[in-house]
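Excluded from the complex is one protein chain; the other protein chains are retained at their positions.
Letters are used for the chains, namely A and B, taken in the order the chains are written, and counting of residues starts over at 1 for each.
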Amino acid sequence: MKTAFRAGASALAIALAAGAAFAQELQIENESWWQEAGARFDGVTLRGVTESTPPSNFISDVLAPKFEELTGIRVDVETTSWDQMYDKAIKDMEAGTGIYDMIYIEQDIVYAYLARDFLVNISQALEENPDLKAAGYAEENFTTFADNFRGEDGDLYGIPMEAFIKIYLYRTDLFGDEEIRAAFQEQTGRELEPAKTHEEYAEIAQFFTSWFQDKGEDVWGSTAQAHTGHPASWYEFFESVAPTFGVYNWGIDPDNNYAASVENGGTMNSDEAKEAMTWWLSMRDIAPPESVQSTWTEVATTFAAGRAAQGLVYGENAAWIATDDTKSRVVGNVGVALPPLAEGVMEAAESGEGYIGYYDGGAFGLPVTSKNQDASLLFLQFMALPEVQEEWAIAAPRITLDSTYDSPKVAELNEELGGYYDMLRDQGYLFKGAPAYPFHAQLREATAPIFYQILTGDLGVDEGLDQMAATAEQELSDLGYRQ
Amino acid sequence: MQSNRLGWILLAPSLLILFLFGVVPFLYVAWLSFHQWNPFAANPDIIYNGAENFRRLVFDAAFLASLGVTIAFVFFAVVSELILGYVLAQAFMKDFPGKAIFRTIHTLPLIMAPIIVGSIWKLMTTPSIGIIPNLLDTWFGLDLNIGQSAAAAFAVTVIMDVWHWTPLVTLTLIAALVSLPPDPFEQAQIDGANKRQIFWHITLPMIAPAVVATVFIRLMDALRTVDEVLMLTGGGPGSATRYLGVHIFKEVFPRTNYGYGSAISVIVLYLTIVACWLLYVSMLAPRNQK
């Protein structure tokens, strides 16, 4: 038996491990302004709630201590699980308790919060209080992702703190292997390249699954986030797979009385949706067997363990899969590409009518129930300072300011990540977050049990999607959105 | 006999705490159950809708399915735990080498938090990477897939529950068995009763109160199970392990369906009370009124 300590070698791994070191390195411009601004709030403690992800941990480990050092305002960040995060923020805001001064808002819940007037209009608040406005903070500097957090008036209701696109990852070592390439060429008559269409993707997936099966190795041709009891599978289908077949906004038409079924003008049970489902299920069947129990977490780990040759993986995981050798077996062998698409989808995305995949992320918002709104505004601006964002992008690969892309450190990391940041900057506009529905979790939970039955095979694809569309319309009527 | 006033004084703190943290919240839930309330509906207010929630409930296929699997789960889990727990408690009544160590080992599962139990069982049973499917495949050629097979997922939740909670039954039964007076047993042996007769006519009646109390506790805890199953299967595959605790959790947490969720809870609570009351009255009440 040997005892092994593994130490990270890449820049990213070291950065992740040594969060505290950043606090000293972080140089804030205009320190005296922050000191004066903070003096007004002597003895105030700000409290935030967020999910315990690397970007959020950077807030509690680095930004909070630095901010306190500058301004004297203490910041406590409660980190909790994904399920609990929403519930705690909602209970607090619904009851008007005022526990939290900052809440994490995932892109998909913001419309529900806006519909309930839970959030402070940050643009307006800063305009009305010019003495609170920090010189380094500029709303124009945010990437287009910030548009997700704007109200109908175009004002900002949340400070974006993370942004990722769900991308197509593939193993460059396998795709570049001469023996494999030759075998693939012989079998299919074409070069082995990352797939552009679903047919190509399926062909590659089948090839790899049987190639490694013949060799008796545990590698499969595709990943699948296909848990049969967790909403992760629902999300993979409606946010990442269905759009690539041209089924947008979960197959619901918000401009047509929230119709979901084809009969009423929706697309949830359209032929495209059924084709998408059939295709996705066929990929799930040749994916690693753990896929039926896989949420986003397990899919990423499956890929990192080298058990899949290609697959759709959330961008927040792409970074550690590609660079962190304490967690990943495929460091240096990860390629990044746009998801495979059906005909016409790219054109629709380019013209702004459709999208090719999921743009995921979150912001920090200020609840109207907060008792320390002014102090909280200071911290929110602090989070969005260009010099802060630059360090943050290294520690936890996320970018929310245009200026961050120009940083040399970020450019270096971009190389390591196979050009992921370039894709985020140049092609990010092709991706889109969740549709602007105030009933996000409600609709998902109402239809999910039927969706899981499609996955287990208890319901056929046609029958299942028909039922889902009917249930979705029923739920929307019950909630009062559909007349 | 001492004065009844002292009795009430001794009882008062318990009643007060249970009133403040049990009854008052229940009244709120009961009140909510007659209202429609989803903070993310088009109308986010709390609207009185009479008995509509309860009317819907009777025809709610998802709820009835959940009720069905829950009853099966509770039945298999509690019966297995009771039999195993009794056998093990009896085994502990004898002296043998290493008894103290074995007793400590046997109580270890109790110390583990349900969310950890759920996580570890998930890691052990996930297809292809879990140790249990791998061993079953190597040894017996069986394919255990809790992500696809409803029966497999159901069985694993029952086994997990039995693994986790049998020690509780063992412990409470040990406590009951050690306080039994030895005289009736000696008398029975002198009278030439066999083992089975002793069990049915002497042991069981004497430990019946403890058995019923244990069954109650296990019954209602199994009915409330949330964390373990949520971590293990998420209620899947499909709705195969969407037990009532999980069902209600999904109604009120992600779906924020507070009004309807309250109605389900009230009904579940009512059914539990009725079931327990019947069990209680038939087995214990006469003896306590002596």
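Keep in mind that, in the parts below, a contact is a pair of C-beta atoms (placed from the backbone, for glycine too) under 8 Å apart; a residue touches a chain by one contact, two chains touch by 3 or more.
We adopt the following convention: contacts and distances are computed from a predicted model.
Per UniProt, the protein behind the absent chain is "Maltose/maltodextrin transport system permease protein MalG"; the candidates were "Precorrin 3B synthase CobZ /tricarballylate dehydrogenase", "Maltose/maltodextrin transport system permease protein MalG", "Monovalent cation/H+ antiporter subunit A" or "2Fe-2S ferredoxin". Within the complete assembly, A:Ala305 is the residue of A:Ala305, A:Val336 or A:Ile399 that touches the hidden chain.
Touch with the chain omitted from the figure is made, among B:Ala42, B:Ala65, B:Ala155 or B:Leu269, by B:Leu269. In the complete complex, the hidden chain is touched by one of A:Glu290, A:Glu416 or A:Glu473, namely A:Glu290.
Here one chain is not drawn; of A:Trp33, A:Trp82, A:Tyr405 or A:Tyr429, the residue touching it is A:Trp82. Remark: the residues of subunit B touching the chain excluded from display are 1-2, 4, 6-8, 10-11, 13-15, 17-18, 20-26, 28-29, 88, 91, 94-100, 102-117, 119-121, 123-124, 128-131, 134-135, 163, 167-168, 171-172, 174-176, 178-182, 189, 207, 209-210, 213-214, 216-217, 220-221, 223-224, 226-227, 244-245, 248-249, 251-253, 258, 261-262, 264-265, 268-269, 272-273, 276-277, 280, 285, 288-289. Subunit A residues in contact with the hidden partner, per the touch definition given at the top, are 1-6, 47, 49, 51-54, 76, 78-82, 84, 87-88, 91, 95, 97, 99, 218, 290, 296-298, 300-302, 304-305, 307, 314, 316-317, 320, 326-329.
By definition in this document, only the chains that are shown with their structure count from here on.
Distance between subunit A and subunit B, defined via averaged C-alpha coordinates, is recorded as 38 Å. Taken together, the subunit A residues at the contact with subunit B in this complex read 83, 86-87, 90, 94, 112, 115-116, 218, 227-231, 288-293, 298, 438-442, 444-446, 449, 452-453, 455-458, 478-481. Of all residues in subunit B, only 38-44, 62, 122, 126-129, 145-148, 150, 233-239, 241-242, 250-251, 253-257 touch subunit A in the complex they form.
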